[in-house]
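Here is the structure we will look at.
For this view, one protein chain was removed and the others were kept in their places.
Order as written gives the chain letters A, B and C; numbering starts at 1 within each chain.
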Amino acid sequence: MTKIKTHVLCCGGTGCKASASDQIIDEFQNILKEKGLQDEVQVIRTGCFGFCEKGPIVKMLPDNTFYTQVKPTDVRKIVEEHIIKGRKVTDLLYLDPENKQHVSDSKHMGFYKKQLRIALRNCGFINPENIDECISRGGYEGLGKVLSEMTPQQVIDEITKSGLRGRGGAGFPTGVKWGLCAKNKADQKYVVCNADEGDPGAFMDRSIMEGDPHSIIEAMAICGYSIGATKGLVYIRAEYPLAIHRLQVAISQAREYGLLGKDILGSGFDFDIELRYGAGAFVCGEETALIHSMEGKRGEPTFKPPFPAVSGYLEKPTNVNNVETFANVPIIITKGADWFNKIGSEKSKGTKVFALAGQINNVGLIEVPMGTTLREIIYEIGGGIKGGRQFKAVQTGGPSGGCLTTKHLDTAIDYDSLMAAGSMMGSGGMVVMDETSCMVAIAKFYLEFTCEESCGKCSPCRIGNKRMLEILDKITKGNGTMEDLQELRNLAGVIKDTALCGLGQTSPNPVLSTLDNFWDEYVEHVVDKKCRAGVCKQLMHYEINPEKCIGCGACARVCPQEAISGEKKMAHHIDNMKCIKCGACHEKCKFGAIEIK
Amino acid sequence: MANIKISEKNLKTVKEICKSFGNKGGEVINVLHKVQGEFGYLPKEIQEAVAMELNIPVSRVYGIVSFYSFFTMQPKGKYPISVCLGTACYVRGAEKVLDELKRQLKVQVGDTTSDGKFSLNVLRCVGACGLAPVVMIGDKVYGRMTPDKVKDILGEYND
Amino acid sequence: MAKVKSLAELKAMREKLQSNLDLREKSNDPDSMVQVKVAMATCGIAAGAKQVMEHMMEKADEMKLKIVFTQTGCMGYCHAEPTIEVKVPGKDPVVFGHVDNKKADEILSKYVLNNELVEGIIPVNYETIS
Partner (left out) sequence: MVKLIIDNRPVEVAEGTTILKAARQAGIHIPTLCYFELAGMNFENKPGGCRVCVVEVEGRRNLAPACATDCMEGMVVHTNSARVLNARRTVVELILSDHPNDCLQCEKNGDCELQALAKRLGIKEIPFKGTQSTYKKDCTLSVERDMDKCVMCRRCETMCNKIQSVGALSAINRGFNAVVSPAFEEHLGDSSCVNCGQCVQVCPVGALTLVDNISDVAKALADPTKTVVVQTAPAVRVALGEEFGMEPGTIVTGKLAAALRRLGFNYVFDTDWSADLTIMEEGTELLGRVKKVLNGEKATLPLFTSCCPGWVSFFEKNFPDMLDYPSTAKSPQQMFGAVAKNFFAKKIGIDRKDMVVVSIMPCLAKKSECAREEFAVNGNRDVDFSLTTRELAHMIKQFNLDLNEMPEEDFDSPLGSSTGAAVIFGATGGVMEAALRTAYEIQTGKTLPRLDFTEVRGLDGVKTATVDFNGLGVNVAVCYGLANARAMMEEVRNGNPRGFHFVEVMACPGGCIGGAGQPYHHGNSDIIRKRMEATYREDAGKPIRKSHENPDIVAIYKEYYGEPCGHLSHEQLHTHYYDRSTKVEVK
């Protein structure tokens, strides 16, 4: 038997799949066969590596070579050069933006250097559709340990001691939550995994489910054992077909191995998991709304108490945790609470996964110890702002969070410090903005989202957010007044104070934080009728700089309104009455002659 | 009460799906997922049939369909276009791409072109943020979109 | 597939399955392990490097040595093919020339295990950049 000498790990996450990673895998297999190397080289489709900006990613093992932005046509070269001749394909290596050097080993890339992968420990490392790979990484040993060596209370104590807090946003201590549910007697209890990741611009949970579905299954069973539940439900977005598929495969494999089902590992403990599909409602991330949705109702939240721990799914005690929270559980059990609570900051233990996106060089999925600063994330991991532009703001916590600015860059990230800064940990979306983003428009963007996603049950959220949006709209159109800014603040405060559910209560955060941190920009919109980022169309117009225009006519040809005129080889002119400010000419002009005024 | 006007074939499909969920009212969302998967959308008579089979009020079914954005009563075009308006795509200019699509297709979001070829929708994050802004046509993902690429990608669907 | 019936069985299963992932596990922290690079350019392969590498991998498994094997391009010692570079943690890499199965065994048992030098070391005359 020939020994396998090389593993080719190919990212099969949604992002990379979208850029043809499937074809790359096929191509590898074909060429390896052609070269007779199919027995020496194993090609594995893994979950997300995190470095989505540079996807599709192909990683060669054991020498840890990290190829980025691989195209199917590059595969032959990798096989012939790297696998057969042992020479690295330099032009596919990651180019360090700082020193313009090619870096071959992911360990030496800024993107990975500061990261610590606990929840993502198996993502991009194992084949998520192969339970054997999971087991050989110690998968299900946590479950084995609790079933054979620990009492349910000991499990709860261990999780409590670890300091793990809910990763879905609010940061409620997980062990305490389990304890509350364990306390309630009932003939049936439920463990629910909240995989309804609705935050626009966040894909942490999806990546975990795609890359390491077994960790979720194992954690849910551990939770079930500790609270006395035999049924688990994963509430997952229907928009995540790949994650659904991987979970289904993983569940059936776990059943086959007896790691789900009756009498797990001979302990007498029964546990099984079913999937429930979300249908596109952000509010269903709120646990009571989620439970209603699973029951086949409109996903409207209800007032707590009663908490789900007392009366949840089908009015039975129910424990709801989010995907990332669960992903931390097995390793806490196997490595111990003491190991875990040494990581992170004073009150926030462990790590947090963020979906880093926006105007940043290294878009992707990252996991850092709690307490890492925003600066470290943006500049060291994220590689700084795209195109060398100026950093302006970073938004965390999605529609529930706020926009932080330069003065917060050295804030250490944990639940409490983000809250204190006027934002929120949220589920982990982190969007970086530069000077091309208008903060009033950003606040409006989030509020539009909230208005669209409000369930409509309580008046402050249903009507209040709509009114705030209308005021913001007025401001971005140049019709705002200083009284409007006053009213915005009052409304935001009242909504925060009176809305029914957590989502309503946090919905004014994007507005409040931008009012706090970017007051000048609001005033500019209101008083000077100016949008410095050139985003608010009514507050800007395009002009052709006759000094720069060479009269090529390219702009006139792309203009959908025929608003640009001019003689050939003479400076052109924009008729602002006709112009719809689509920006097509601005993008087309190679000479920078079309300026935003 | 108004009667349900439905074809025999469609009624049979609905009945089979409902039966596979034990005709339980609590399964209505799962049933609707399956039914929409089958028909592409959820026209009135299909919702009425689902309500009848699950023995729940049709008002509840409609209450659910009109609540969740995943469910639609509009038939999709032959090539459904979805523009991601997640934050990552938004800050990288997704709105301009959307405007251009609206302009070229002469439809609003949620509508289908009169020839039934394209339907235009927005969604929040497909998770390909590295490729932002992203447009999906059917299952195909177009990353790093700009308004001037719109014409070309629509051109791929000239059949 | 039979069901796993106990934690002990699960652990046994892990042991058994682990070798499949060895390659990947090792790559997680290669600097802490002995690394063997086999020069596998045309000349190396012609001189039997492939066969030697396979032999060494088996032998290392037999001896329960945790070694990361990688293939690399021509090291420039074509006169002495097959050549391998061995790097023991905390030490400078050493390159051996004319390695056959017997020499390979010797390298493992003497140099890797006991830090005894073996015949056939080629003086390194440049730094590898990787």
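The criterion applied here is as follows: a residue touches a chain if its C-beta (ideal position, glycine included) is under 8 Å from a C-beta of that chain, and two chains touch if they have at least 3 such contacts.
What you see is a predicted model, and the numbers here were worked out from it, not measured in a lab.
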item	value
Chains shown that the absent chain touches, full complex	A, B
Option touching the unshown chain, where A:L491, A:V535, A:C549 or A:A584 are the choices	A:L491
Touching residue (missing chain; options A:R298, A:K352 or A:H572)	A:R298
Option touching the unshown chain, where A:D91, A:E346, A:D410 or A:E470 are the choices	A:E470
Hidden partner chain, residues of chain B it touches	1-8, 11, 44, 47-49, 51-52, 56-63, 66-67
Chain A, residues in touch with the chain not shown (by the definition above)	281, 298, 300, 302-303, 305, 451-460, 462-464, 466-467, 470, 487, 490-491, 494, 496-500, 505
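Definition applied: only the chains that are shown with their structure count from here on.
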item	value
Category of the chain touch graph - line, ring, star, complete, other	line
Geometric centre distance via CA averages, chain C-chain A, whole Å	40
Inter-centroid spacing, chain B versus chain A (mean Cα positions, whole Å)	23
Whole-Å separation of chain centres (CA-atom averages), chain B against chain C	55
Of all residues in chain C, the ones touching two or more other chains	none
Junction residues of chain A, two or more chains touched	none
Residues of chain B defined as touching chain A within the complex	25-30, 32-33, 63-64, 67-71, 85-92, 96, 99-100, 103, 123-132, 134, 141, 143, 146-148
Chain C - residues contacting chain A, complex	1, 3-7, 9-11, 13-14, 17-18, 20-21, 23-27, 30, 39-42, 53-54, 57-58, 68-73, 130
Chain B-touching residues of chain A, taken from the complex the two chains share	13-15, 18-19, 51-55, 198-203, 206-207, 238-240, 276-282, 293-299, 314, 355, 357-359, 363-364, 395, 398, 429, 431, 433, 437, 442, 445, 449, 455, 558, 560, 582-584, 587-588
